[in-house]
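Just below is one structure, and these are the notes that go with it.
For this view, one protein chain was removed and the others were kept in their places.
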Amino acid sequence: MSASKTNPGNFFEDFTIGQRLVHATPRTVTEGDRAVYGSLYPTRFAVPSSASFAASVGLTQHPVEELIAFHIAFGKTVPDISLNAVANLGYAECRFHQPVVPGDTLSTTSEVIGLKQNSNGKSGVVYVRSTATNQRGEVALEWARWVMVHKRDVDAPAPEAVVPDLAPAVAAADLVLPAGLDFSGYDFAAAGETHRFDDYEVGERIDHVDGVTLTESEHQQATRLWQNTAKVHFNKEARPDGRNLVYGGHVISMARALSFNGLANAQLVAAINAGAHTSPAFAGDTVYAWSEVLDKAETPVPSVGALRLRLVATKGRDESMTLRGEDGKYAEGVLLDLDYWALIPR
Amino acid sequence: MSASKTNPGNFFEDFTIGQRLVHATPRTVTEGDRAVYGSLYPTRFAVPSSASFAASVGLTQHPVEELIAFHIAFGKTVPDISLNAVANLGYAECRFHQPVVPGDTLSTTSEVIGLKQNSNGKSGVVYVRSTATNQRGEVALEWARWVMVHKRDVDAPAPEAVVPDLAPAVAAADLVLPAGLDFSGYDFAAAGETHRFDDYEVGERIDHVDGVTLTESEHQQATRLWQNTAKVHFNKEARPDGRNLVYGGHVISMARALSFNGLANAQLVAAINAGAHTSPAFAGDTVYAWSEVLDKAETPVPSVGALRLRLVATKGRDESMTLRGEDGKYAEGVLLDLDYWALIPR
Partner (left out) sequence: MSASKTNPGNFFEDFTIGQRLVHATPRTVTEGDRAVYGSLYPTRFAVPSSASFAASVGLTQHPVEELIAFHIAFGKTVPDISLNAVANLGYAECRFHQPVVPGDTLSTTSEVIGLKQNSNGKSGVVYVRSTATNQRGEVALEWARWVMVHKRDVDAPAPEAVVPDLAPAVAAADLVLPAGLDFSGYDFAAAGETHRFDDYEVGERIDHVDGVTLTESEHQQATRLWQNTAKVHFNKEARPDGRNLVYGGHVISMARALSFNGLANAQLVAAINAGAHTSPAFAGDTVYAWSEVLDKAETPVPSVGALRLRLVATKGRDESMTLRGEDGKYAEGVLLDLDYWALIPR
């Protein structure tokens, strides 16, 4: 009887196309989350750092970093989607629909949009589209994600393969700007750098210089804060090597925070186009970051531009900023390859 | 002169029956406490996690976990009661009288209700009843506790032995339900599990499956957050083995959080009947938990039931869920044996 009370997670054959999952548990965002986040990542972006600065760019309330909303919304999906995952394969079409502010309560639901059993018959890829809504039922963010999930029973029949058609990037025209956002009175001195939209060129790479050595407690505190329950992050007995795997989102937040040095005015994350965790990270690793400008776009607000950026986290600093070797594979030391849109003053 | 300024703590002979102690220092609970708690424990209970969920079950404000209130109120007593304690022997008759919400300020007072010198003449057992009140002077929680305390002077005369008559458990009729609590519109999907009052049977045991490896920083941050000053938790030079002892309350909170997996709907702690820290815990230990249903009771609110649960924390997972060996002693690896009442939808 006891076994039936705990959640074994879903296996590949438990998913069906069109299936809807209501994820537990709703979570209220607070000023405490902003402070804990600030103790774990060296973030200094002026909008989430300062209520006054946020007001000066037209925001009526003081938003938390978009990645706080992302991690919370994402964490909700873990018990249902990826408790039995072999690997988190990718993200796509992630859009932030409105700023999340303290007091907002986020709930997440998902729909299964693709299934493809692996040729070995032991696992398969599950594609889901997830949506996080606030206490008013409004969409806060949405994203697609695909994970490789174990089968419970290797003899379970393979479902008809359905692979969704996901965009390689969110179109600039589909970016949602926060209501009221206006950078025309932007205070560059307060924000920390003078570089604006026109100062960045497509193809430009920026070495963010600084590094942070990961510690055991910090990555676990971060991951736990998002109610992410994947046991590999917390339980040294859960992996043969006795090491706690660092949650990929921890590397995302660390790299984004490090990118302040060179991208201080890339204030808001509007979308995540794609993301790959290319190598595992562990406590003791020193994480550095570099960025590449992939694209630039205007927005409906004249003072606000959008930069499409590749954010790369590495273990150890790579001043050459090499993404892939000649064999086309990710270079050694690359931990993360994230493609996102940021909003920046023009 | 300097020695007289610092607090040496009370020794056994400093306590007298009927003595009242006003503990320093009052402490205001904030949303920050909720966030830090969430970064230290894998808690996901929907009521403390979500203001919206709390409102949906009739609570007019968003309470923090009862254990936050317990740890804060308990921490206040340490400098006066247990700074010179040999061991924390037990708890009884702990009742939560009303939810604690951000903005509440807790103060604690204690009354000495029992004294019994040990036969070795070097120490004795002190029994106290402690009461935490809020800024309106209303009782938030109360409990009894007994600790073994060193004598300053082994030649000090033994007091008349008084051993209070403490109930083995809080009677179900004495449980205090939060004002307005009503589970009739309870959202089981949002809460994370479908099991309700009727799905649990007396004698049933639940293996909560998940484990967390304790880290040095985390247990200290938790303990410090409660202003608990017992030096064995923070100072490696304070113990002959050079190790920091984990505060027993850290194990309680960890086990309670782990119990979500199988008891997700045991939303609120209404009382703690008894508790024993049966073995010390240290950083590096991996903590697991299992529960046993000890009793069930109705409450005055038809939609709300009460489960009396034994919550056992172990070092390393024990799938056999063995509390005691054939010799009647606690099985190896058992860290905590806690007996409490939880409120759950019927």
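General remarks:
Just so it is clear, A and B label the chains in written order, and each chain counts residues from 1 on its own.
Here, a residue touches a chain if its C-beta (ideal position, glycine included) is under 8 Å from a C-beta of that chain, and two chains touch if they have at least 3 such contacts.
Just so it is clear, the model here is predicted, and its values are computed rather than measured.
Residue-wise, the contact with the chain that is not shown comes from B:220, picked out of B:10, B:220 or B:291. The chain not shown here is touched by just one of B:35, B:100, B:113 or B:287, and that residue is B:35. Those residues of subunit B that touch the chain absent from the view are 1-3, 5-7, 22, 24-28, 30-33, 35-36, 79, 102-103, 105, 107, 135, 215-217, 220-222, 224-225, 227, 229, 231, 234-238, 244. Where subunit A meets the omitted chain, the residues involved are 30-36, 38-46, 49-53, 62, 189-193, 195, 199, 201, 204-213, 215-218, 261-264, 286, 290, 316-317, 321.
FYI, only the chains that are shown with their structure count from here on.
Mean C-alpha positions place subunit A and subunit B at a centre distance of 36 Å.
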